[in-house]
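With one protein chain held back, the other chains of the complex are shown just where they sit.
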Amino acid sequence: MSAAGRRLADRWIAIASPIALLAVWEWASATGLLRTAFFPRPSTIAVHLRDLALDGTLWGHLATTLARIGWSFSLAAVLGVAVGLAMGLWRRLREGLDPVFAAIYPIPSVLFLPLASFLVPPGEIALVVTTAVTSFFLVAFTTTHGVRQIDRLVVEAARHYGAGGWRLFAAVLLPGALPYIFSGLRLGLGFALIVVVAVEIVSASRGLGALLWLSWQVLKVEDMYATFFVIALLGALLSYGLAALRARLLPWVPDVGER
Amino acid sequence: MTFESHGRSVVALDRISLQVHAGEFLCVVGPSGSGKSTLLRVVAGLHRQSVGEVRIEADRPGTPLTAMVFQEHALLPWRTVRDNVTFGLENRGVARGEREARAREMLAMVGLARFAQYYPHQLSGGMKQRVGIARALANDPEVLLMDEPLAALDAQTRAIMQEELLRIWATLGKTVVYVTHSLEEALLLGDRVVLLTARPGRVSHIYPVDLGRPRGLEVRASPVYGALLETIWSRLREEVVRAIAADRGADSGAVRE
Partner (left out) sequence: MGVAVPAAALILWEICSRLAIVSPRYFPAPTTVAWTLVDRLVAGDLAGDLLVTLTRLAFAFAIAAVPAVPLGLLMGMARPVRDLVEPYLAFIFPVPKITLLPFLMIILGVGEPAFVLTGASSAFFQIVISTLAGVQTMDRHLIEVGRNYGAHGARLFWKVILPATLPSIFTGLRLGLGLALVTLVAVEFIAAKSGLGHLVFRHWQMLSTPEMYAAFALVGALGLVLTRGLRALQARVLTWQEDIGV
């Protein structure tokens, strides 16, 4: 099979396989092979999804979740890049903050909710702050690494050709770190989604996570699946959307083949 | 241009005193560790020498004193070929129109006019090195410094590039200080060849190269070339052997301790 033929075959399998799976699932649930209490028919799920969309419930929750992601990610991104750059440029700062960051980073973000509720007025702000924490560390880490991995020789050459101070930062250090900063932002956005949903499950009454949890509590299984699907779609959009953007914004980076 | 220098904490260079004539192509050879690259970096101002000074007569104020071509090209990966070439000019505040004109000219000279909008990762090693040369030339320095620019290339590309260099230099007539491991290359390209000793590097000998200009690769067949090669190589060989023995001596010294 030729290379082009191969790729085409791959595409078909990638599309056909999930469709086949859905078809099998539909049949199995319809014939009772799978308990519909656990695995409702995909067609039923689709109907519930449509209903949720039509009566506005879905959009309301989606909007809330998106807003939270937007706020927390922006907070994390701005602070993360700023601190990351500072740490990349000044060794003392990096040595001082590194252990603190390394200790805090592995802690699950939801655990910060109590802390946040003590520090800031509980409610939306506490939620946003909590979500921002892990993303902040992710972005800061990758930004710092991005600055430090720049080829010393390139910096030396740039200096030799007259770039110093601010110019060195803007024309050399920042672009040099950009691919890594971008990766960090992409990861941070993914994490923002994860934590927002988790925190919504814990303590919110609105948002996709809350919707999922509420549906579970009243055992509306079809709604659960529908919500899950929306969350998955959102996750895919954020993750792969940014990846596509990368090709546009960073034309000088050869394809790393990362996810 | 004159420089005298004494190396740094590990004595890299010892009492180098050298005078480079305007418009000449000066090659520097020596065993590994003789401080050839260090010498170049001192002249470029990338290293600070502990003693002595570098003096460059600036005929044309406003142009930089030196521009270096690095061994591993050291291009900025996030800039296109053209923007890499204009980098030094940008930093000096040269107007856009003039920058671009200069870049076009230099890229044409190194034969890369077609690749102005490419990114470094899309180019081969030889092409990247040519961009490095164009970048240095675009800055119109008093002295062009080249640190083993062809060392990382395969033999065939290297031969082509040597011809290119001869052609470019014949056209532009710049003062060049060229460091290389290869004696053949030094004789092919240079007006004079400076031989450094093993560490700490001192000037062992300076050999004038009477091979006429313009030159092409065919000079390698000439008897003058052959004789020079013999002479210098026997000296260089001594130094190389000394350098290796010094390394070995350092080893056994440690063991004895």
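Worth pointing out:
By letter and in written order, the chains are A and B; residue numbering begins at 1 in each of them.
The working rule: a contact is a pair of C-beta atoms (placed from the backbone, for glycine too) under 8 Å apart; a residue touches a chain by one contact, two chains touch by 3 or more.
None of these values were measured; they are calculated from a predicted model.
Displayed chains that the missing chain touches over the full complex: A (touch as defined at the top). Within the whole complex, the absent chain has one touching residue among A:Ala76, A:Ala157, A:Val197 or A:Ala226, and that is A:Val197. In the full complex, subunit A makes contact with the omitted chain through residues 9-10, 13-15, 17-18, 37-38, 92, 95-100, 102-104, 106-111, 113-115, 118, 141, 145, 190, 193-195, 197-198, 201-202, 209, 212-213, 215-216, 219, 221, 224-225, 228, 231-232, 235-236, 238-240, 259.
Just so it is clear, only the chains that are shown with their structure count from here on.
Chain centres here are Cα means. That of subunit A falls 49 Å from that of subunit B.
Of all the residues in subunit A, the ones that touch subunit B in their complex are 151, 153-154, 156-163, 167, 171-172, 175-176, 178, 250-254. Against subunit A, the residues of subunit B that register as touching in their complex are 44-46, 64, 67-68, 70, 72, 74-79, 87-88, 90-92, 119-121, 135, 139.
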